[in-house]
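Have a look at the structure below before the remarks.
The other protein chains are all here in position, but one chain of the complex has been omitted.
Note that the chains are named A, B, C, D and E in the order they appear, and that numbering of residues resets to 1 at the start of each chain.
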Amino acid sequence: MVYVTRREIFSASHRLFNPNLSEEENNSLFGKCNNPNGHGHNYTLEVTICGEVNPKTGYLIDLKLLKQIIIDNVINKVDHKNLNLDVDFLAGKIPTAENIAIAVWDELENKIPNGKLYSIRLLETENNYIEYKGKNV
Amino acid sequence: MVYVTRREIFSASHRLFNPNLSEEENNSLFGKCNNPNGHGHNYTLEVTICGEVNPKTGYLIDLKLLKQIIIDNVINKVDHKNLNLDVDFLAGKIPTAENIAIAVWDELENKIPNGKLYSIRLLETENNYIEYKGKNV
Amino acid sequence: MVYVTRREIFSASHRLFNPNLSEEENNSLFGKCNNPNGHGHNYTLEVTICGEVNPKTGYLIDLKLLKQIIIDNVINKVDHKNLNLDVDFLAGKIPTAENIAIAVWDELENKIPNGKLYSIRLLETENNYIEYKGKNV
Amino acid sequence: MVYVTRREIFSASHRLFNPNLSEEENNSLFGKCNNPNGHGHNYTLEVTICGEVNPKTGYLIDLKLLKQIIIDNVINKVDHKNLNLDVDFLAGKIPTAENIAIAVWDELENKIPNGKLYSIRLLETENNYIEYKGKNV
Amino acid sequence: MVYVTRREIFSASHRLFNPNLSEEENNSLFGKCNNPNGHGHNYTLEVTICGEVNPKTGYLIDLKLLKQIIIDNVINKVDHKNLNLDVDFLAGKIPTAENIAIAVWDELENKIPNGKLYSIRLLETENNYIEYKGKNV
Partner (left out) sequence: MVYVTRREIFSASHRLFNPNLSEEENNSLFGKCNNPNGHGHNYTLEVTICGEVNPKTGYLIDLKLLKQIIIDNVINKVDHKNLNLDVDFLAGKIPTAENIAIAVWDELENKIPNGKLYSIRLLETENNYIEYKGKNV
């Protein structure tokens, strides 16, 4: 078994707030992340696949293919977008890094042709990152 | 003469468009950067001061002081903000990296107590950055 | 379950030697790390918490809170300090990266209000790092 | 148990193709990686050892020793080399990152004097990396 | 005047030798860089343009356009190539980082539609880089 990781970058804006809570509660929970006009990040997304190496190619998966799957299913939907308003797979969710990572997992889980999805790592800044490995881990 | 640089990070959203142009012209000029709901970046700001070393301290300028000047005059105004809507010193400007760098220069130029401002470098992503050294350079 | 990581930096000096051994044995074991006047590093500390996402906030833990816990319990005690002489939780220990990581784990283990401590990663240089996940892993 | 990682860099060239396949099949499988005159990378190799800390030294393993083991057994054989033609432990293998990582594991597995080999991580570019943890993981 | 920089990455192989010199002289001059089967690098190319900001766009130059000019004229010719054998604009040159940087300058100098070429910076490894600013600087 090997673990293959592909890194992609996207730039997006978001605002953290829970529409079911009062303004005061939102400010208390989210502080400056609740700025009404939003803020943004360059997000680094690392997608890790695990599985066996194909002896014919020496690849677990062709990274050009993995890159294309990530771009088609995730990057094109989030890059240069507002994560609260523009992204179908985040609709109705508070776009924290935790929730984005879980939603990206759900988008990609069934679209990996060789090997299986092992981990989604999402870096929001150089100081903060999230990892998600599916429901059972 | 030595050159002293302090790096700070901020996270902000913006939308690139010129209100004097048609929607069609804006799309042609700014493409995905003109997304109506905006997008965002982790900006890296590098502020460089030049001058003589003070023999009493071995410093050109105390970097704790330089850090505080940058935070008070720039970071607190742009971090976790929308650069189109929330920042006084960018009002009426298209918030491209070029214009942000020039505006940061103007904010800081007269606030450096020792040495003088030499360069503002603004990285919008790991692939794109701007440098500005004042009107005459 | 998600894994949330917060990175902090500190700058400290140390000297590696075992006071129960002779100078010759210490030189043989620690080489240039045993320089009598010490040397130092910019340490990068990564603290990882794991647990469930709170649906009210979309957070496992508010990273501003996690940052504050790390600063209060670790960074303020080690930053700009001598790890052999100035740090209560390292007293009597050889301040190798291994021992520092384990001691930081012990400092933080019971202070995480949401989720639980999963990993301490300590980078001493860009080429060397340690990870510790508690006694049973 | 602690995990200790040492990073080393090497620069090498390679060409991806399977000599048992036609030129057409190779082009289809490997694309530009099949350029007949090769291409190359700065590879980053991270070797992780796990085990108990020695109370006499505070080390799992002396990193100067681990560095030397990696240089003698791997770096001196691959740095400034052609991975298809010059490296005994890659002979007959397609030099994908997956196959290189597995071969490095096999080179190092029995040469670690304290602790045991836990992981080989090989970064081919800043966007692509492989991890291998042995046959049973 | 502002300075705008775009970064691109390419992976290539090369061998350093001077065909007018003996094998002995080449070994003495180039050491392991003269490996007959070559070696390779991930090169980082930074292209800096200087000029005035266009008030209509807030851009010196649209970075998507600058990116495309660099890809069409440089990256597509060198990425996944052998710099000794595959690149027209390096034919007959020893492909040192110095000579590559100068040749990239010559390729790009007349192809910048707004502003003018200010600097080519080429990083061969994280420890070695070259900068070239044209014949007169």
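Descriptive notes on the structure:
What we mean here is this: a contact is a pair of C-beta atoms (placed from the backbone, for glycine too) under 8 Å apart; a residue touches a chain by one contact, two chains touch by 3 or more.
Keep in mind the model is a prediction, meaning the values are calculated, not measured.
For the chain excluded from display, the touched partners among the shown chains of the whole complex are B, C, E. Looking at E:Gly38, E:Gly58, E:Pro95 or E:Gly115, the residue that reaches the missing chain in the full complex is E:Pro95. Within the set E:Leu16, E:Leu66, E:Val87 or E:Leu117, the residue that contacts the chain not displayed is E:Leu16. Touching the omitted chain from chain B are residues 1-8, 48, 53, 56-60, 62-64.
Looking at chain C, the residues touching the absent chain are 9, 11-14, 32-33, 35, 37-42, 79-82, 84-86, 125-126.
Residue-level contact of chain E with the missing chain is found at 16, 18, 21, 29-31, 93-99, 101-102, 126-133, 137.
Throughout what follows, only the chains that are shown with their structure count from here on.
Touching chain B and chain D at once are the following chains: A, E. Each chain gets a centre from the mean of its Cα atoms; the one farthest from the centre of chain D is B. Note on chain placement: the centre of chain D and the centre of chain E lie 28 Å apart, centres being C-alpha means.
For chain C, the set of residues that touch two or more other chains is empty.
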